[in-house]
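Every protein chain but one is kept in place in this view of the complex.
Our next item is chain A:
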Amino acid sequence: MFERFTDPARRIVVLAQEEARERADDHIGSEHLLLGLCRAGETRGAALLAARGVTLAVVEEDLRRAGPPDLPDREALAGVGIDLDEVRARIEEAFGPGALENTRAAGGRRRRLWGRIPFDRGAKKVLELALREAMHRGDRAIGSEHVLLGMLHRETGRAAPLLHARGVTLPAVRAALDDAPGAASG
C-alpha cells in the first residue's frame, strides 16, 4: 500500500514512528499519525488542520491533557466517585509533572529504542481508510489529506475524538476538499 503514498504522506508515517519512539510508546497509534501530520511541514492535510486552528502545539497540549491511553479509565473511576484529574493533579504536586503516567504500572517506561514500532489496529485502519478515501475521491495517490480523512473516522484511536472536539470532522474536511478540487495531492 505504501507505494501509493505521496512523499508528504510517507513523511507523516516516518514522523509518526519517530513520535512513538520519542514518547517511549510501544505502538504507533492514530495520535502519532496526527503528530506526524502536524510535523510534516506544509502539506494539504496540515493546511486543512491549520485553517481550523489545529497546530502541533494544540495537538500536543490536547494529548497531554487527555492523559496516556494506559492510565486507568477516567469514566470508570468517576463512576465510583474518583476524579482521576484531581488524583493526577495532587500526584504531580508531590512528584512532578507526568509522575503518574511515568510509572511502570501505567506502561510509561516501556521503551523500544530499536527495531520497528508496530502500528496498532487503529493506525492500520487509518491507513486503510486513507486508501479508501483516495479511491472514493478518484485520486491516484494517497496524500496527507487522505490520511487526515482516515483518522477522522470513528474507532481508529485517539486522534478522532481530539479532532472532533476541535471541530475537525469528516464532513467538514470532505466539504473543504470539495471546495478546492483539482489541487494536487500532497
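Observations on the model:
By our rule, contacts are C-beta pairs under 8 Å (C-beta built on N, C-alpha and C of every residue); 3 or more make two chains touch, one makes a residue touch a chain; residues count from 1.
Here is the rule we go by: contacts and distances are computed from a predicted model.
Only one of "Helix-turn-helix domain-containing protein", "sulfate adenylyltransferase", "Cytochrome o ubiquinol oxidase subunit I" or "ABC transporter permease subunit" fits the UniProt record of the hidden chain, and that name is "Helix-turn-helix domain-containing protein". In the complete assembly, the contact with the undisplayed chain comes from A:Ile91, out of A:Ile91, A:Leu131 or A:Ala176. One of A:Met1, A:Ile82, A:Met135 or A:Ala180 touches the chain omitted from the figure, and that residue is A:Ile82.
Touching the chain that is not shown, out of A:Ile12, A:Leu33, A:Leu63 or A:Ala106: A:Ala106 (per the contact rule at the top).
Listed for chain A, the residues touching the missing chain in the whole complex are 70-73, 76-84, 86-87, 91, 95, 99-100, 103-106.
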